[in-house]
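With one protein chain held back, the other chains of the complex are shown just where they sit.
Chain lettering (A and B) follows the sequence in which the chains are written, and residue indices restart at 1 in each chain.
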Amino acid sequence: MSGFILKIIFFFNYYVLFYFIILNGIYFLMTILSFFTIRRYMNEYRMIKHRRVFHSSFYHPITVIAPAYNEESAIVESVKSMLQLNYPEFEIIVVNDGSSDRTLEILKEGYKLRKSLLPYQKLIPCKDIKGIYASKDYPNLVVVDKINGGKADALNAGINVAKYPLVSSIDSDSLLEPDAMLKLVRPFLDNKKTIAVGGIVRIANNCKIVAGKMVEVKLSTKWLPKFQIVEYLRAFLFGRVGLDALNSLLIISGAFGLFKKAAIVENGGYLIDSVGEDMELIIRMHRHMREKNKPYRVTFVPEPVCWTEVPETLKVLGRQRNRWHRGLIDSLWIHKKMLLNPRYGIVGLFAMPFFFFFEMLGPIVELLGYIVVPLSLYFHVINVQFAVLFFFVAFVFGIVLSLSSLVLEELSFRRYPKYSQVLQLFVFAVLENFGYRQLHAWWRFKGIIDFFKGSKQWGKMEKKGFETNV
Amino acid sequence: MKHKIVFAEDEPQIARLTIFKLELEGYEVIWEKDGGAAYESIKANNPDLVILDIMMPVMDGYQVLKKMKEDENLKNIPVVMLTVRGQEQDIIRGFDLGSADYIVKPFRPAELAARVKKILEE
Partner (left out) sequence: MNYLNSFSAEGQILIYTILILLITVILLFVYTFNLRIYINIKKKFIQIKQNRWEKSIFEYISQDSSRARFSLKLRYRYFKIFGEFVENYLINLKGEDFERIIQLLRDIGYGKMLIKALNKTNKWGKAYAAHLLGLMKYKQAESKLLKLFYHDKSTVVHFNSFEALNRIGSKEELPQRIKAVIKNKHIRNTIVIDILLGYGAGINPVLIEMLEDPEIDSQGKRLIVDILSFLKAIESSKAILRLARKTDDVELKIGCIKAFSSLEDPGNASYLIESLNSENWVIRSLSAKSLGRIGVKAAIPVLKDKLYFDKNYLVRLYSAFALKQMQEKGLHALKEVLVNQRDPQVCQIIIYVIQEGILT
């Protein structure tokens, strides 16, 4: 018996080694790809920087959907900031998702709303819409009042009412750079097959924001947001850019993306019962388009365009990551059929397996590694020297990867102007490998457990507020 | 007496050249690099004329213009819009909000000075 266990432990060690090599190989490849992609992007940007402002009538008009649930305190300000968007033709649809506070009343007073008979079509399912309001002062503001149904449902309602061909969803607490939409829309103009575009989300904690506009980029004084800055840089600058270069982008942040409305409608809208409705939608789009053999493109613009507040306490952050991970599992689980299925091309053969084996199961392997390796040492299954050195390699490689995203940032956007800021980010990029990363694995591990525990109790209805996946 | 002008433009080279030209004509020019600062400066300096670029950080030209028109003390100050967008609707939007004149980039600094002179004489 004990021999059997020892054997398992022995093989697990090999598994960890194998896993480590493959994962880091992919990361390394992605870093290289991102480097070239971003360099190209910067060169192109330099070339078009001084061009005439592009003629506005060629831009497709955009509908921005902002779901709101119990946001009476901030809603007027955040709508005001959205109305400042620099874009030739757009409308803002605020969807009041059955708030129990005075969100709707405050909007009515603040923007002189009157009831409108605006016709709309129920293209995708959503809870009943109680009323639509138009503003006297702002012809491009529409407020939709509906019965509570959660964020995905609110977005679906917004899509039903939207009158323009491109839709975007934004959180009322995140801040768009004024020309964000001008940058995001370009892929749609350049390639008619484009159905979804994402952009980089940055961390706004402690930044100076005046009248809904970013004035000065600062680092947070707290340590947790600093870890997240490094993490976001890595996730966006080489995670998504690299995945995009491989044509395998499966996530477009719920906080900020631009979609072709027809493509969302064709694929049935956001899934209401999912924790990760934004990721699920993208995977479903990939799936349906490939099943129908329609050419399409989901892409990414590597420019910082959206700023958002992140959690500053371990408890809130842990909850957020737990939920993100459940969303990830949920989305992958629904579409498990695509996994390793050659019919879905690179998405089935690379993107899905990558997310399934590394992103989803990663925390399990990582945590087990921290348990099994010491155990193996205890039972003398592996060489002490080897284990210790291997751990070192793992940590140092982690540091190299964290640093490469900072280097990419330095080569491209340099949004943090001071030396001290760069130095701090460097320190945190090193430190994140000792503690933060393990904590992150633990949160995600708990997410896996909660997912399998929670899946039995689904169907219970409760008032739904919303949180966003980045 | 020297006429005072607040000039809001975020492109420094063009701004400095224009100011150089306007100062040759004998105006006192206060330069602001963004819309927010421009609005504060207009409130503080009470100029005889304002030149606003449309594309600016913090607040764009339209927003500054709108805020000025809402303010009793500022609403009579003539405003000239400076814009790269030569399109009809942008110009109309500017006039709707109450601008006195507009200049489309690329522009002749001499022409800007001439228009400023004309407005100030009226």
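Quick note on the criterion: contacts are C-beta pairs under 8 Å (C-beta built on N, C-alpha and C of every residue); 3 or more make two chains touch, one makes a residue touch a chain.
Model, not experiment: these values are computed from the prediction.
Asks: Taking the complete complex into account, tell me which visible chains touch the one left out.
Replies: Across all of the complex, the chain we cannot see touches A, B.
Asks: Just name the one of B:24, B:44 or B:92 that touches the chain not displayed here.
Replies: B:24
Asks: If the hidden chain were put back, which of A:314, A:393 or A:449 would touch it?
Replies: Hidden-chain contact among the options goes to A:393.
Asks: For review purposes, identify every residue of chain A that touches the missing chain, sorted by number.
Replies: Output for chain A: 43-44, 46-48, 50-52, 54-55, 57-58, 116-119, 121, 134, 163, 186, 189-192, 383, 385-386, 389-390, 392-393, 396-397, 399-400, 403-404, 406-407, 410-411, 414, 419, 422, 426, 430.
Asks: Going by the touch rule given at the top, which residues of chain B touch the chain that is not shown?
Replies: Touch with the absent chain occurs at residues 11, 13-14, 16-17, 20, 24, 105-111.
The rule is simple: only the chains that are shown with their structure count from here on.
Asks: Report the inter-chain centroid distance for chain A and chain B in whole angstrom, where each centroid is the mean of the CA atoms.
Replies: A distance of 41 Å separates the two centres.
Asks: Which stretch or stretches of chain A touch chain B in the complex?
Replies: 52-53, 55-56, 84, 86, 178, 210-211, 213, 215
Asks: Can you check the complex and tell me which residues of chain B touch chain A?
Replies: Touch residues, chain B against chain A: 36, 55, 57-60, 63, 84-85, 87.
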